[in-house]
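A single protein chain has been removed from this complex, and every other one stays in its place.
Just so it is clear, A and B label the chains in written order, and each chain counts residues from 1 on its own.
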Amino acid sequence: MKTVRKIFKPEYFIFLLIYLVIVGLNKMGLINAYLFQVITIAGINVIMTISLNLVIGITGQFSMGHAGFMSIGAYISAIVSRLAFQVLERTALTDNLILLAAVVAGGIIAAVFGFIIAMPTLKVKGDYLAIVTLGFGEIIRAVWRVVDYTGGALGFSGIPKLTNFTWVFIILLIAIYASRNFIKSSFGRSCLAVRENDIAAEAMGVNCRNYKVLAFVFAAFMAGVAGGLYAHLIQFIQPDNFSAAKSTDYIVYLYAGGVGTISGSIFGAVVLTILPELLRFLNDWRLVIYALLLLYIIIWKPYGLFGGREFKFLNLETIEATDSKLRKWIRRRLRRKKEEAKS
Amino acid sequence: MGHVFQLLIYGLQLGSLYALLAMGYTLVFGIIRMINLAHADLMMLGAFAAYFLFQWFGGTGSMAILVPLIMIATLLFGAGVGFVIERFAYKPLRGRTTVASLVAAIGVQLFIENLMRCLPGVGALPKNFPTLLPKVNINIGGYQISSVQIIVIAIAALLLLFMQRLCYHTGFGKQMQAVSVDKDASSLMGINVNRVISITFSLGAALAAICGILYGSLYPTIYVYMAGTIGNKAFISAVIGGIGSIKGAMLGGLIIGIMEVFLQSFAASISYGLCFVILILVLLYKPTGLLGGKAAREKV
């Protein structure tokens, strides 16, 4: 029985259910093509936010240029698929295989850039790191503007539509699990140590620099994959799609959902991607509401909308949520000690 | 050679605008170590304030009286908005991580820009900024210089000098420095920390609002989202010069302004990116900026 439960964990059914419901509603026409596209983009945004969480939430390094890695993934994968379809016929099989290859290639190249950028960048700390990463994002964008092969500032058009909701959903699940397993390993723990106290981490044998680079490279890979999915969904990319504003979007998703937690990243990205669409009836005012909501969350909800909790299936420690409970527990214990001392 | 001189003038005028804005970034960062991403939006607000003031009162009185009045009103307006933003968006976050206040700044930025867009009479379309400053072309040794350029550079220089004196030669300046070094100790020494922070914010905001008028006078197209790249470049200026340093803001502004004008003339599409290349090179060479102090080393 136990092994059966181990193999068929309830979460798998929930994922399947979510998937079937969304696809089913779409087939029935209750979710129109536009909203379906928005949901797919929300999935890509979740991957981006989870990836950003590894750098900001887990390792405590502030990055403001995450869209830069996404753009590398998007452009590289678009180049790969363009080259591939110059020699291959388009069939259902080649479509999926090429997408996979393109997306992985985009991820790998983004990771390589993550490494190249991380090495000098991580010399600077804190606020300066934010500035330098912002700079790298903008520099990458400037480079795409002058590369003729990818259309320069006008953009890269004619990318085949290979991404679909199923692909995004599968890769999203892989991202969630990979990120969870990372956090629950010695590698993730070392990154947490860097976030908490880099001097103590170093004294406990954690090579801070290496772990910062590791987090950066891992996150860049994920962002690159997300970029590849995005390019093959939207079919047209241009450098200005990946501006600093895009990077700040992900920071906003992360903080709104709950920085440091995977569940918060998922929640924040989904809600804040879909919310502006639902507020469309407010026309221009929707962005004002959106901004006010963001301010409300950041001031009054320090652990984000998801309150620093984690979905149970992730099986992660969440101390923030149980914080108050534990305080009470301590107080009780101290009282007991006092009584012991009295008697 | 003449071409270079002309470019230098353009660089100087752009640089003095960046320096004014950079001053605001530097003041705020210096005192509460926060990157106020919404700072440049105050410039946009200032430009629009002046635009509407001129629309309403443009016909009345002579320009010689009206323009200074508009400037003063804009300055006060900027200071007021700065005060309100600090009070309601940033103050509740004091003591939380710097990133939290950074996200709050993003929120404020989104709020200001989109609220302005929604307001009647503003909208998303660019507006033509009125000619507030007298425009006469002056010929110096064969080079054309407009009086607007001279006035802008002069006003910016005056304001910068004023700030320099305020920060280093007055009692309030000393209080600001004290708060930036240690808030708790300052408050023990009888400094009203909250008040100092509020005033600093308002000062930065007022400078930004004036900068809006100067910007509009030089480049007479204003629109709701104008803050974006200008703000980023001013911010880069502040960091290159050494964020937290007043002189650094001036130096950084001039460097970026002049560099940008020269780059624009032969590599327009990447000049923005190149600003960041310079920034990163400077930071890697000296992590606290050109005129920044030594990075405080954490005591073990």
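The rule is short, and it goes like this: a residue touches a chain if its C-beta (ideal position, glycine included) is under 8 Å from a C-beta of that chain, and two chains touch if they have at least 3 such contacts.
Going forward, contacts and distances are computed from a predicted model.
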What name does the UniProt record list for the absent chain among "ABC transporter ATP-binding protein", "ADP-ribosylglycohydrolase family protein", "Acyl-CoA dehydrogenase" or "Flagellar hook-associated protein 3"? "ABC transporter ATP-binding protein"
Of the residues A:Leu154, A:Ile170 or A:Met204, which one touches the chain left out of the display? A:Met204
Would you mind spotting which of A:Ser190, A:Gln238 or A:Thr261 touches the chain that isn't drawn? A:Ser190
From the listed residues A:Ile31, A:Ile109, A:Ile159 or A:Leu214, report the one that touches the chain absent from this view. A:Leu214
In the full complex, which residues of chain A touch the absent chain? 178, 181-182, 184-190, 192-193, 196-197, 199-208, 214, 317, 319-320, 323, 326-327, 329-330, 334
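Keep this in mind: only the chains that are shown with their structure count from here on.
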CA centre of chain A versus CA centre of chain B: separation in Å? 33
List the residues on chain A that touch chain B in their complex, please. 56, 62, 120, 123-124, 126-128, 130-132, 134-136, 138-139, 141-143, 145-146, 152-153, 199, 244-245, 248, 251-252, 255, 259, 284-285, 287-288, 290-292, 294-295, 298-299, 302
So in the complex, the part of chain B that touches chain A is made up of which residues? 29, 33, 35, 37, 89, 92-93, 96, 98-100, 102-104, 106-108, 110-111, 114-115, 117-118, 228, 232, 235-236, 239, 269-270, 272-274, 276-277, 279-280, 283-284, 287-288, 298, 300
